[in-house]
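Submitted below is the structure of interest, expressed as structure tokens.
With one protein chain held back, the other chains of the complex are shown just where they sit.
Chains: A and B, in written order; residue numbering restarts at 1 for each.
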Amino acid sequence: MIKHRTLLALLAFVVVAGLLAGCSKQNDEVVTLRLVAWGNQREEQSMRSLIAEFEKQHPNIKVDLQITPHARIFDKLMISTAGGRPPDVSRVSSLWFHPCAAKGLFEDLRPYASNDKSFDLEDFYPQAIEGWGKYRGKLYCLPTDIDVYAMYYNKELFDKAGIPYPDWSWDWNTYLEAAKKLTVTDAEGKRIQWGTSTDQFWQSYVKQNGWSVISDDLKYCTLDEPAAYEAIQWLSDLINKHHVAPSSAETLEISSLKLFEAGKIGMYISGSWAAELQFAKDGISFDYDVAPLPKGKKRATFIGGAGYAVLRRSNHKKEAWELVKWLTGREYQRRAAIESQIIPSRRSVAESGAYLKLNKPPKNRKVFLDMIQYGWTDPPVSVSPEMRELMNAEIALATLGKKPAKDACEKVKPVIDQLLRHQE
Amino acid sequence: MEGYLCIAPWLIGFALLTLGPMIFSFIISLTQWDLINSPKFVGLDNYRIIFTDDFRFRQSLKVTALYAAMSVPLGMIGSLCVAMLLNLNMRGMRVFRSIFYLPAILPGVAVTMLWMWILRPQDTGVLNHILGFFGVSPKPWLSDPAWALPSFVIMSLWGIGGGMIIYLSGLQSVPTQLYEAAEIDGAGSWRKFTTITLPMISPTIFFNLVMGIIGSFQVFTASYIMTPNGGPGYSTLFYVLYLYQKAFKYLQMGYASALAWILFAVVLALTLIVFKTSAKWVYYESEVKQ
Partner (left out) sequence: MSIELTGKRKRVRSRSDAELPKRIFAYLLLLIGSGIFLIPFIWLLSTSLKEPKSIFLDLRWIPDPVRWQNYPDAFKVMPFPLYLLNTCKITFTCLVLQVLSCSIVAYGFARKRFPGRNVLFIVLLSTMMLPAQVTMVPVFKVWSTLGFYDTFVPLIVPAAFGSAFFIFLLRQYFMTIPIEMDEAARIDGANTLQVWWKVLLPQAKPALVAVAIFSFMAHWNDFMGPLIYTTSSGKRTLALALWSFQGQYSTDWHLLMAASTVVMLPLLILFFAAQKYFIQGIVMSGVKG
């Protein structure tokens, strides 16, 4: 009996103490925001120093930055929201913005934006806002940077082959001809240098051919049309017929990126991030620059990027908005552009000296900004990552040369139709 | 009464963590639910879509069945062969036994990562390097639809130690008199193996078969780490990987629950089939004594 009484007293004490602790916390008013983001070590450093500045300006807010690999933040947001403990703010990728928005993970930022006089939405590139900011009319995410795909080229290889450097006049044919000239085989017939690589999203070729992967009403897949599969076949032919791009068997180990860095690829198609995150890091020894993607029937390139969103289940949305504003603000973007060569999502910063006048290669970096207007982004469907995975899996068979593009497209079409039909 | 008290921990756990969730799970499988917004009752729609209109369900079932069809027999034969050798009772068997058994107890994450490194394609992967020594051309392993699943099978064969130990104990419980009697009758090694060893260890084979089937239908860690999206051309989209994706990546909990029930039905059916046929080939000592 006595034991019970002691236990009860103890319990009461713990409860009271807990309540008191809870109260005292409220009085302090220091809010800790959990921020999830991805980034390499360098980006992390720069992020941390910028966040420290934010904390200095907002003494009542602390930021707990959790660096998570890019590919895993999507899963993490989904599962932690279902589990009831999502972060307050998350860096969001254009690759999986739509499903998160569709599930209602994010807070609509429009009211915050319109009530905040210091904030100007018009400064952002509309392509970015439309691509991974808005979903069904609501503003769920503020873009912070833009990745643009363009063509890096090795000037030395061009000079050696005696070909003029690529420019806005190039189309698929000029590109293929140049690629052929840049491909070198050794005495045994083994290729030791390739004209180009095929790292960009295959969808870009479809877009360049004036077509799209799903219908405008977002209800069915349009890959079974000639304009789609001919473009993919053209891509496959670069590797498997003309052999001007390394096949997956030839690149897998070293990856075409490493081949380009080793001076074995003439034209390397990749994102704007490659210059800083890869070439500079790995130390590239030759002179290179960047050119627009050659046009097919149309000019098109993939643009994607990242942004920041406030989680709807956050308990500190007001503070979270302040953080998002800071993370997408001018000062932050200017510093990020200088330190990491990131293309800012704000036009005022992008077109200022901060990005364009960086004293680093590639010299012709204005190409990236000029390509933005030709950018395509993921279609705004809630199943976009699943759709991309399903399509990539099948199209990969075509680019591996395992089957004609037409067959792959015809096989994948009903699968995508199914998926779009059963969207939740 | 005391008996109930003793088993109370399990009984409570069973009610709260198994029976209750089972019922709950079945109800969820009749809804569309992401655990965030409120659920929507859809009847048997999830099951209907799975059976009639889901390419990945069919693919994942095919992948898993193929994997089971390759890894279970190979693993069983491999572990039995090693066990037979280890049963020869010569010097140094303890060392050999440890070497064969060790991989089976190591953390799946670490083992998987080690194999990702070993299975690098082209000539920088050590497996290709070794195969090259024997004149075999390098294989693309995980990056090629045709080779990805066999890669998993090869990795699974490294872990045959568990089954091997069970065989070993089975082999050692075979009475020596039987072999001696057979030798007097002039039986050769092969005859002794088929007429004595196999029937005598058939209960062990049966056990390993059932465990092997159940295990191969629940592969997750390796597939999630090596090919989180299901591999090239969905060639390694294991069933539980797909289920996990639906549940915790796309938050389609109703759909995932329906997938789980189908998995249960498949595993149950396979086990029952094995049990049914076991009467024909599994030999229990006690039956003879009667």
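The criterion applied here is as follows: a residue touches a chain if its C-beta (ideal position, glycine included) is under 8 Å from a C-beta of that chain, and two chains touch if they have at least 3 such contacts.
Just so it is clear, the structure is predicted and the values come from calculations on it, not from any experiment.
> Taking the whole complex into account, name the chains on display that the unshown chain touches.
A, B
> Determine which one of B:Ile50, B:Val63, B:Leu80 or B:Met253 touches the chain that has been left out.
Looking across B:Ile50, B:Val63, B:Leu80 or B:Met253, the contact with the absent chain belongs to B:Met253.
> For the chain not shown, which residue from B:Tyr4, B:Phe134 or B:Trp190 touches it across the whole complex?
Looking across B:Tyr4, B:Phe134 or B:Trp190, the contact with the absent chain belongs to B:Tyr4.
> Touching the left-out chain: which of B:Phe57, B:Trp141 or B:Phe217?
In the full complex, the listed residue that touches the missing chain is B:Phe217.
> For subunit A, which residues reach the chain that was dropped from this view?
34, 66-69, 71-72, 76, 79-80, 82-85, 253-254
> For subunit B, which positions touch the chain that isn't shown here?
Interface with the chain not displayed, on the subunit B side: 1-7, 9-14, 16-18, 20-22, 24-25, 28, 35, 82, 85-90, 93-103, 105-110, 113-115, 117-118, 120, 124, 126, 129-130, 158, 162, 165-166, 168-170, 172-173, 176, 179-180, 183, 203-204, 207-208, 214, 217-218, 220-221, 224-225, 240, 243-244, 247-248, 253, 256-257, 259-261, 263-264, 267-268, 271, 284.
Criterion: only the chains that are shown with their structure count from here on.
> Between subunit A and subunit B, what is the separation of their C-alpha centroids in Å?
Once rounded, the distance between the two centres reads 38 Å.
> Give every residue of subunit B touching subunit A within the complex, in rising order.
For this pair, the touching residues of subunit B are 32, 34-37, 49, 53-56, 120-125, 140, 143-145, 228-230, 232-234, 248-253.
> Mind listing the subunit A positions that touch subunit B in their complex?
Subunit A residues touching subunit B: 71, 74-75, 78-79, 81-82, 99, 103-105, 248-249, 252-254, 383, 386, 389-390, 393-394, 396-397, 400, 402, 414-415, 418, 421-422, 424.
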